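Only one protein chain is missing; all other protein chains are in place.
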Amino acid sequence: MFKRRHEPNHALTVYLDGDPITAAAGDMVAAVLLASPDPRCRATPVSGSPRAPYCMMGVCFDCLMEIDGVLNRQACLVPVADGMRIRRQPRPEPMALT
Amino acid sequence: MSPQYDLAIVGGGPAGMAAAVRAAAFGLHTVLFDEQPAPGGQIYRAIEAVAGGRPQDLPILGPEYRRGIALVEAFRKCDATYCPGTSVWQLTRELELGIVDAGGARMVHARHVLLATGALERPVPFPGWTLPGVMTAGAAQGLLKASGMLPDVPVVFYGGGPLLYQFAWQLAQAGVPVAAILDTGRRANYVAAAPYLPAALAAGDYVAKGLRLLNGIRRHRIPIMRGVSDFQALGNDRVREVAYRQGGTTHHMAAGLVLVHAGVVANCQLTQSVPCRHEWYGPQRAWRPVTDPWGNTDLAGIQVAGDCGGIGGADAAVHAGRIAAFEAARRLGRLSGDQRDTLAHPDRLAWRRHLLARPFLDALYPPSPGTLAPDDATLICRCEEVTAGAIRAAVRLGGTGPNQVKSYTRAGMGPCQGRECGLTVTEIIAAERGLAPEAVGTYRIRPPIKPLTVGQMAGLDDATR
Partner (left out) sequence: MTAGRDYDVLVLGGGLVGAAIAHGLTRRKLRVAVLDEGDLAFRASRGNFGLVWVQGKGRGMPAYADWARLSADLWPEFSAELEAITGQPVYYRKPGGLALCLSESEMEERATLIRGMHNQQGPKGYDCQMLDRKAVREMLPQAGPAVVGASYCPHDGHTSPLHLLRALHTAITQAGNDYLPEHRIEQLEGLAGGGFRVVAAGKTFAAPKVVLAAGLGNPGLGRQLGLNLPIRPQRGQILVTERLPAMFHYPINGVRQTAEGSIMLGSSQEEVGFNNSTSVDVLSRIASRAVRAFPVLAGANLVRTWGALRVLAPDEFPIYLEAPDYPGAFIATCHSGVSLAGAHALRYASYVAEGRLPAELAPLHVRRFDVQTAARTEPRAHRISGR
């Protein structure tokens, strides 16, 4: 959905669902996601509907992703680091209601 | 806990930075917390990285953005302690701040607190606003500032307001095709705004800038539709097209990215959580803290400056930050009242002048009727996926205000804590009950207002033991 205007000055590699992709120092995780072919970051707990980053300023909490093993981090506020492992979040297993 | 700082500032935008520079110059032991990794706030986001590493982006972002360079330089040089990457998740009446950074959570205590937490883009609910491919215009602009990224799919703008036109023009300059600007504004807005035009002309180059923008957009032959209503984003897993009504007919248009904007509103999350006293500010259809002319709230030692006290824009925020710093210096015994008044006078005049533009802008770009009263099927609470219809049903059941409605529906209980639904819920209840929004009230905001883990909270126990 987005593309970079220029080659990054300091390129680094992060892993999105296991696949290596190039990021620039200073990018937020959500930016890297939005420059990937699939902008979706998660499925909601309530209905399982797909979401992508919406506000990019820490307000909406739609950009929640698993980053380096920690669930539900705001991808628009976390700067990338070399080797970072980023995962899209599936809908959490709902409670059994019986 | 004895105070570690004379002054704690929250927010490193124009207001916070300008305040820090002045306060530090008076010898106040000052700290500034900001959750972003670098200074600049919303408007000057990533300014150092752009100026230093991607100067090619500066012309697109324009001269206004460039103004931030000097501000940030002055801030970097001043004696205030700067804590980037640090969120403030709580503020108490006792002036204790709960902060969290990469190292964990801590409480810090200051003798005086200045909140400069800025603005949020107004939530604009419509069917499909949660689809991937719908973002705020500010979000996309932030990507350009922070990462030098531009859309590579057809862009449709929806809503109104200066930022929307500014960013459409920036995209056009950068060669990104903009399919259309779908403006909710109606002719009546011009009529309503006209009386404020003379004042706005006196405020500086706001009106001239706006006209230049419009001309630029026309030169790029971007279609502008006005009086748009019943807007929808359509698609399954992401946006494929939009539908809207204009001139009595429904139109469809392909879109890969929908950028939404309907102005900005004060970010009161922190002041509401304390809670400081707030008022409904009709012209901006939003809450703002009640303050005196120096930014003091009703609670001793808690001050606000910049857009979190009501929208004034970046230039006004700088002056408001300085004015607040003079007052903080007086409160902390560094200035007499007379000295404060004399020193603040030039900023006061400049601040007033910038604010002269607001009534015109507020009247020209009000939120559309569809934004304030969405259809029953539209999701209002993005987190808990609660529709306008469910909120109206809760009102009929007996939810006479946002807190009982929340309790009935879960609207506002998700991670964003009502930031994306609070204003709409208040408007819907007010409309249902035939009351003014002020009479309906707002969610009770509780800490932590920024994410904090159970482990980080637990760590505070060990720390205080």
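Note that the chains take the letters A and B in the order they are written out, and that residue 1 is the start of every chain.
In this text, a contact is a pair of C-beta atoms (placed from the backbone, for glycine too) under 8 Å apart; a residue touches a chain by one contact, two chains touch by 3 or more.
Model, not experiment: these values are computed from the prediction.
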Residue in contact with the excluded chain [from B:68, B:142 or B:414]: B:414
Hidden partner chain, residues of chain A it touches: 45-46, 70-72, 92-98
Residue ranges of chain B at the interface with the undisplayed chain: 90, 96, 98, 107, 394, 397-404, 407-408, 410, 413-415, 417, 440-441, 444, 446-448, 451-455, 457-462, 464
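We adopt the following convention: only the chains that are shown with their structure count from here on.
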Averaged-CA centre spacing for the pair chain B and chain A, given as whole angstrom: 23
Contacting residues of chain A [partner chain B, same complex]: 1-6, 9, 24, 26-28, 31, 34-35, 39-40, 44, 46-47, 49-62, 64, 72-74, 76-77, 79
Touching residues on chain B, where the partner in the complex is chain A: 35-37, 42, 46, 49, 53-54, 56-57, 120-121, 130-136, 138-140, 142-143, 146-153, 174, 237-238, 256-257, 382-385, 414-416, 419-420, 450-451
